[in-house]
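Worksheet for the structure shown next.
The other protein chains are all here in position, but one chain of the complex has been omitted.
Naming follows writing order (A and B), and every chain is counted from residue 1.
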Amino acid sequence: MSETIVLTKDVPAAAAAPDDAAAPRRRLGPVFWVAAGWLALIVLAAALADLLPLSRPGDLGDAMPGAGPSAGHLLGTDDLGRDLLSRVIYGARVSLIVGFASIAVGLAVGGVLGLLAGYFRGWVDAVITAAANVLLAFPALVLGLAVVTFLGPSLPHVTLAISLLAIGPLTLMVRGATLMFSEREFVLASRLVGARTHRTVLREVLPNVVPSALSLGLVSVANAMVAEGGLSFLGLSVRPPDPTWGNMIAEGSAVLERTPAVALWPAVAMFLTVLSLNYVGDRLRGRFDVKEGAL
Amino acid sequence: MTATAPHLRAADAALLRVEDLVVEFRAAGRRRVHAVSGVSFDVLPGETLGIVGESGCGKSTTARAVMRVTRPASGSVRFRGAELTRLSERGLRRIRTSMQMIFQDPVSSLNPRRRVRDIVAEPLVVWGRGDAAAREAKVREALAAVGLDYDVVGDRYPHQFSGGQCQRISIARALVLEPELLVCDEPVSALDVSVQAQILNLLEDLKERYGLTLVFISHDLAVVKNVCDRVAVMYLGKVVEVAPADALYRASAHPYTRALLSSIPDPDPDPGPDAAARDAEYGPRGESPSPLDPPSGCRYRTRCPLAQDKCAREVPEPRQLDDGHTVACHFPITTS
Partner (left out) sequence: MTAAEESPLLRVTDLTTHFRTDRGLMRAVDGVSFTLERGRTLGVVGESGSGKTVLSRSVMGLLPRGDVVRGGTVQYAGEDISALDEDGLRRLWGREIAMVFQDPMTSLNPVVRIGRQITEHLRLHTGASRADARAKAAALLKSVGIPEPERRLREYPHQLSGGMRQRVMIAVALATGPRLLLADEPTTALDVTVQAQILDLLRAQQRQRDMAMILVTHDLGVVAGRTDEVAVMYAGRVVERAPTRTLFTNMRMPYTEALVRSIPRIADPGHTRLAAIPGRPPDMTRPPAGCRFAPRCAYARDKCRAEQPPLRESGEPGHTFACWYPVGTPEGAAALERNRKEAS
């Protein structure tokens, strides 16, 4: 058939092969792996705390109160003689659970709302955006305080309070990404081949929004951990003697001059964790953007 | 209705017939963008109709209104006799399998997170056509038709391809449902000239092979002239001239068409006295006014070197010059 001959003449093998088949993937850099390593370490330690050779975080034990690092107590002890390493690790549990759980809730709710607002626009968008803006307009700490004071300080309530804080920004971010991708012709093409709305949203829009939502989610986990620390510092999160990084810093601030280590170690742990989350989230987002903009 | 559009042919002969199409958008401050203001054209089966014009003339909006992506304010769009403007979502969904569209930006047309074989198979999956094996065979055939090898490209993502290759993939997706009408919205404007020629040749081949009817939208009159049987020239929301492609080049009657012709940068260093004279006579003044506030009477009059008082007062109605050649101008040019 002459047709096929014409076609193959126009398109030799060279044209049919993508040229970056052997191209290496974009590197994330060593700092990324250090940050990711720190996060893995913290998560593992918190998850496996019961199996580690640590004293209980509430154990007064026989150690000298306010002692410096020693073989038995790698980070030393606090004013009551409790092991600081153990308390930092058990405290990480609360920070991590609140951080990830509240953002998971925030992403689920904000993701759905953002997708609806960005894809359908019109009055749906107007209502959802207005609601998100109202949430954003509340001073974060006051909103958190109100919820926890009303419901009582406990792990689920703190998580709820912080996820309320996260829904606003996450909704707006997902909405923005959805708006952007909905404008693209591949979404129109999906409608034109007769795909129903849910298929267009789930198959064409959602997979494009997820990577940026997840990387922003990681950065938000850092914010949520800081917020938990704040509430905890004010005594509105998990109550002592159960340790959280926030209440440890609060306790430590009272004895800052005598035993600075009590406030220092949880502060360092929180600082490194927040920094790592921010860095990892940021790098991942950069990586997705590059892939997107390859052409 | 035929009084307003003498270039329309017998209604039952046309595959697509657009009459008096009006599309308006709301703009800030209660104003209206008059994007398309009473456009009529038709396309016979197997024909290629070109719609040519500069940015803001409403050619892409017309295409989108034909596909009913944009809802027209008034007018009629008939495809195989069915009135699309009054069709339900369900009816529209079914009829769209027979009319497909390809877009200007080849990269934006493909979902960056899906593999090529999934992208091309999507229409089949949506319609539940065939089992997995039958679908793969169909995708393989569509990709081969656009010059791509399923085994090489199937597993790859769009960002691994050049613009021209992405456009081939888009065309394969549009073909897989075996449509009758293919609306091409500036399909080669984003491509380099050498690649542009490949895609234009490909469209011509596919048209013949699958018996396609094309609506080909472009700002480039030379490209349109090359691939189209008939050409409609649009300016600021109106069709100003319709003619067979060769007649349009030989004997264009509207001053705007002349201006477009003379503006084509000709890759010939010695354009000759004819072209220079034509330039001087019909060269347009300034730029296109805003469709927010189109000029009274003839919309081209503000740039037209031949404009007179009448052009500001009266909207020129399209009138027949020759067989299949109509022009909407009070003072059409009759010399060639």
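By definition in this document, a contact is a pair of C-beta atoms (placed from the backbone, for glycine too) under 8 Å apart; a residue touches a chain by one contact, two chains touch by 3 or more.
Note that the coordinates shown come from a computational prediction; the quantities given were computed from them, not determined experimentally.
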Touch criterion as defined above, residue of B:Ser37, B:Ser109, B:Ser288 or B:Thr302 at the omitted chain: B:Ser288
Residue, one of B:Gly38, B:Gly164, B:Pro316 or B:Pro332, that touches the chain absent here: B:Gly164
Sole residue of B:Cys228, B:Cys311 or B:Val327 that reaches the chain not shown, by the stated touch rule: B:Cys228
Option from B:Asp266, B:Asp293 or B:Glu314 whose C-beta touches the chain left out: B:Asp266
Of B:Val195, B:Val215 or B:Ala253, the one touching the omitted chain in the full complex: B:Val195
Chain B, residues in touch with the chain not shown (by the definition above): 54-55, 162, 164-165, 192-198, 200-201, 204, 219-223, 225-229, 245-246, 249, 259-271, 279, 283-284, 286-288
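Basically, only the chains that are shown with their structure count from here on.
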Chain A - residues contacting chain B, complex: 3, 6-8, 10-11, 15-21, 184-186, 188-196, 199, 203-204, 207-208, 291-292, 294-295
Touching residues on chain B, where the partner in the complex is chain A: 67, 69, 93-94, 96-97, 100-101, 103, 105, 107-114, 119, 122-123, 126-127, 145, 147-149, 152-153, 156, 158-166, 170, 173, 177, 198, 201-202, 205, 208-209
